[in-house]
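With one protein chain removed, the remaining protein chains of the complex are shown where they sit.
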Amino acid sequence: MSNYGEWKAVIGLEIHAELNTKSKLFSAAPNHFGDEPNENIHAVCTGQPGALPVLNKEAVHKAVQLGCALDAKVQTFSKFDRKSYFYPDSPRNFQITQLDQPIIRGGTVTTEVEGQERVFSIDRVHLEDDAGMLKHFSHFAGVDYNRAGVPLVEIVSDPCIHTPKEAAAYAMAVRAILQYIDASDCNMEEGSLRFDANISVMHKNDPGFRNKIEIKNMNSFSNMEAALTAEIQRQIQEYSQHPDKDPAEVIQQATYRWDPELRKTVIMRRKEQVDDYRYFPEPDLVPIVLKESYIEEVRRQLPELPLQRERRYVRELGLAADMAFQLTSDKMAADYFEEALTTCSNPRSLTNWILIEFAGRFKESGKQLWNSGIAASQVGELVNLIDNKTITGKIAKQVADQMLTSPGKSPLEIVKSNPDYQPVNDRDTIEPIIDQILANHQQSVSDFRTGKQKAFAFLVGQVMKETRGKASPQLVNELLIEKIGV
Amino acid sequence: MTDSICILSARELNRRFVEGELTACQITDAFLERIDRLDGKVKAFLAVYHKRARQQAKELDRKKANNEKLGPLAAIPIAIKDNMHVEGEITTCGSKFLTNYRAPFAATAVRLLEEADAIIIGKTNCDEFAMGSSNENSAFGPVHNPWALDCVPGGSSGGSAAAVAARFCPLSLGSDTGGSIRQPAALCGIVGLKPTYGRVSRYGLVAFGSSLDQIGPFAHNVEDVALIMETIGHHCAWDSTSLDTPPGKFQKALDGNLEGLRVGVPHSFLDDLEGEPRKYFEENLDKFRELGATVVDVDLDILRYSIATYYIIATAEASTNLARFDGVRYGVRSEKAKTLDEVYDLSRQEGFGPEVKRRIILGTFVLSSGYQDAYYKQAQRVRTIMIQKFATAFKNCDIIAMPSSPSTAFKIGAKQDPLQLYLEDLYTIGANCAGVPAISVPAGIASDGKPLGFQLVGPQQGDVEVVRIAAALASATGHTQLMPQLEG
Partner (left out) sequence: MAEMTDDEIAWLAKLCRIKCSQERREQLRQDLHKILGYIEQLRELDTTGVEPCNHVLETVVNVMRTDEVGETLSRKTFLDNSPDQVGGMIRVPPVLKQKS
């Protein structure tokens, strides 16, 4: 399973996802990112004395949807608790969260890790409110409460993850589910999806777990993979260097963060006795009591989930499993694909263009096809142009390049406006070229006559080269066969 | 002239205004004048809204002149305990920490009063963050009992009780977490109601013990309590614990009929009640019997544990409710603070008084890991038993009678030991723990010249019935006519 010799990594992920409700979890302030500081605030989410929380129904609904999507046990009784700690971004100096009676228990996430299907188990999902944000300056800090009170779901996995790749795959699958049920924007740059990991390593002779390290705020899938890889190495190295020491002394419980510049995990603080959050039931809120019939109704009305869509693509569209997986693990990609599919009827080629051709072209910029200004219908159109032999695959690649540089312009327009892209369809232009080539390559002609298919392909290639890829492949075929006379 | 206005009940003031016998300005000026003249002795007010009140009064007189619709509390001056928000005004909670905090919104109860055309006349003194039973824990000095100026008015709503007793206003709002309305009402010889938990919205009430806090009124008489409850008892969408039933027809229910009423008395629990408090308690029970009620025994021995239970739950909740007062967002940040730690530590050290600190530490302790089971959770289990015992008791009776306090008002400074002060609330705390309504009505004047209270406790949401029974009893005893002499 892992490549750590006698060691094995044990990883649990805590994923915080901001729910994309209109208003905050406990107040009517807007849930909106990117505004001026302290613009989207309310007496409740700034901790004004006398203000009281009132629960957002839609946040509960989205949590229940998530529970159903994870095939988890949505709890018919759940409640909120106060978690106390002092920090300037915490407006009441306690967070409202769910300790012992969370809204969701259990659940699984099925996804692919390096081509293999894996099922990850979830311990719980609970609702809580987000903190505000601190802006650090050299001599002071500023506090902005726009984010304070934004609804969060915290999705806590079991310690069932054993490699950084698995962790990333699991996290991507969770993101996909959140996107499919429209529970979260999952925008990692804006912090609407955040990961913390608990990680320890285990020797094959260990009777139980060793101390775990918490790694905070790995803000991308690649950072997460890098951080976990580095941390596993660090722990194994520490234990290996001190084989005689009590393992509990070698690695002590602590919180680390990933430093992307140093490319290593850096200690933030040790776990001390002071970490006493004094959880107790939030007296200002009443319990959430859900009817089984309501939960069933939500379950029935769930939209198609990533795994279902993946299987449908394989079954109905004939996509290769790994392509279908890749396409469906980002809802934006899959939706884009489906939109393109309304104008084009070649799903395999379309997938190839979306996942390989265009993805490759966007790799450097960090942009994605679906937010690049290139309409899905235009990618469909491009595939159609190839399929109806208007252009060759080679020209299509140049057209695609141009679609990137002038987004919004349709492939057909691009083709029309560039004489080099015009397919050469008339017999009179191509015939002399073919004659010339046949004359120059007598050997190939006779090879082909004796059944060597390769020789034919070579001749086609020569014609295409001479016409700079513009000749209609169909016409070239026809003329060659006609002239060679087989 | 002014004092003859000030002794009128709220209902009478409203009637005279509506019928054109008095203008709102006359009424308001009379009360403001009396406050200005006499509150130096009582110190019931932390802020008197001369301008705001007069403006409201003028507006009311205009409305009246134009024959516009008038609210049910039109022209009644009402004082608000200074732990509730009047929008745009300072809310200190009796704490140095909040001396500069301007309320960004109105408490629902205050808003409802204003919408009913009441005149908000000022803010009253109270124990810091409502923590206390004598009003001595106010950062702004003690309140003096209008019956004996060297004595406490009770607490924590001491200012609101003293203001009504001194006829500075016919009605006021207090908050009651463990007896903070009923005990001062008793010690000041007036009526005070703690409604069912959730009957009056807590939105805009600075929280002390969230699961126990309840806003309620003080008045000279029970009828005025009935009047104001119909206004402030409405459901509020901003308080999740607010009852979504209508407030109830308090005034209509006032029929004076106690025939066949079963009055429960927890005799065993009241074993230690002696001397005059016992005598006055029994006299009131006799009055019940005279009016056709029967007295039955109920078992509420569990209430022996109520103080311990209360001081665990209330302090636990308070330790988190008061965590927000850290000098970051509002309130007084220590000028000495250079680091973030100092902002927290020094602002809280300088801003909070000793009792508040004591309770925050105690609340932190009972919630801390290793102790939470033995203290906090055990207290919540005992609370469950209390709720059950009350429910059982109400199967055999309609109302439960208890004293409101163990004694009359004591001298300012006489009780230094915090635990001794906690014991003041022995008879009142049970109602908070069980969330049931309870009212204190005057029981008579003891030989030391100071009043005692008689408490009636009803089942959850039995507020209308509690007020109806209290009104009938009070009108039979006539104790609500008693008034302290402040002048001379």
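For reference, chains read A and B in written order, and residue numbers begin at 1 within each chain.
Operating definition for what follows: a residue touches a chain if its C-beta (ideal position, glycine included) is under 8 Å from a C-beta of that chain, and two chains touch if they have at least 3 such contacts.
These numbers come from a predicted model, not from an experiment.
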item	value
Residue of B:49, B:129 or B:330 touching the missing chain in the full complex	B:330
Hidden partner chain, touching residue among A:67, A:88, A:306 or A:380	A:88
Residue ranges of chain A at the interface with the undisplayed chain	21-23, 28-30, 36-43, 46, 48, 54-60, 79, 84-88, 134-145, 257, 268-269, 273-278, 281, 283, 285-289
Positions on chain B contacted by the hidden chain, ascending	100-102, 104-105, 197-198, 211, 237, 240-241, 243, 305, 307-309, 311-312, 319, 323, 326-333, 337-340, 342-346, 348-349, 352, 354, 357-358, 360-365, 368, 374-375, 377-385, 387, 417-419, 422, 433-435, 460
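Note that only the chains that are shown with their structure count from here on.
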item	value
Chain B contact footprint on chain A (complex, rising order)	43, 46-55, 82, 84, 86, 88, 91-94, 141, 143, 276, 278-280, 283-286
Chain A partner contacts - residues on chain B that touch it in the complex	84-85, 91, 93, 98, 101, 103-105, 107, 202-207, 209-211, 237-241, 316-317, 319-320, 323-326, 328-330, 340, 344, 364, 367-369, 372, 376
